[in-house]
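A single protein chain has been omitted; all remaining protein chains appear in their positions.
Let's turn to chain A:
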Amino acid sequence: MSLFGSMNRMVTITINKNQYLAEEGEIFLLTAMRLNIDIPHLCYEKALEPYGACRLCMVDVVTCGKTTMTPACTIKVHNGLEILTDTPEIIKHRSLLFELYLAEAPKSEVVREMAAKYGVTKTRFLKKIVHDDPLLGKCILCGLCVRVCNEIMGTCAINFINRGPYTVINTPFFEQNPDCAGCAACAQVCPTNAIVFDDRGSNRIMQSWSHTTVPLATCSSCRKSFAPEKLMQKVLNNLEPEIIEEIRTLCPECRRKLITRKEVGKIPKS
């Protein structure tokens, strides 16, 4: 089956009593999404190992007639896999989890919309109100920002603080953290858009992270501020020295122009 351009074997799986072909070894959550079978989820990110923290993607795995609730993001597709995604039991637990999220992140539109889509529009639980919450009452502690910062960027600028219901995410001691590169990858992955930052003049201010201030590089050609300096250094360190020298101080736009000019220059004039 080269239909999906994949090297993996195609196997037969059963979802809600219907049979489908699926790629062996694929994360079941992705399979289901591709097959338009709807499973809510908030903490899965392709670039990272499954984390299984949001618990919204829980489905029933059927083995020998017995069912076990398991997060869909942690199941790998194999031949004969049988899954139920919408039993009354699952819907019941999922709805209650949504109620918990509505209470935990009362300001999050994403959560509100997702919950509403599954029929949950209000919560019976006391809403969490935190004054001056750096994450605007939107954080659901999925941990994606921490993991992207630590595992992908290798920065470790933010982490979980405290534990249990007192867990929050921020920089150590809630102080500006010089380790932060200002890459804003955290804000990119945050499923609830909880992380705020702002570019002001020649600085990027990570408001959510104790207002960590990161200087931006200024383009030597057009004089505009573009990427955080530290991030630029990090990226450039991975390139060949000659290339670095040419583009070190250019913003993406000026860089593009330079490279285009060079490439055009290479075309033999006929």
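As a working rule, a residue touches a chain if its C-beta (ideal position, glycine included) is under 8 Å from a C-beta of that chain, and two chains touch if they have at least 3 such contacts; residues count from 1.
We adopt the following convention: contacts and distances are computed from a predicted model.
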Practice problem: For the chain that's not shown, choose its UniProt protein name out of "Dihydropyrimidine dehydrogenase", "Aminotransferase", "CoB--CoM heterodisulfide reductase iron-sulfur subunit A" or "NADH-quinone oxidoreductase subunit J/K". | Solution: "NADH-quinone oxidoreductase subunit J/K"
Quiz prompt | Among A:58, A:185, A:205 or A:232, residue touching the chain not depicted | solution = A:58
Practice problem: Would you indicate which residue among A:37, A:97 or A:157 is in contact with the undisplayed chain? | Solution: A:97
Quiz prompt | Absent chain, residues of chain A that touch it | solution = 50-55, 58, 69, 71, 74, 89, 92-93, 96-97, 100-101, 103-104, 124-126, 140-141, 143, 159-160, 162-167
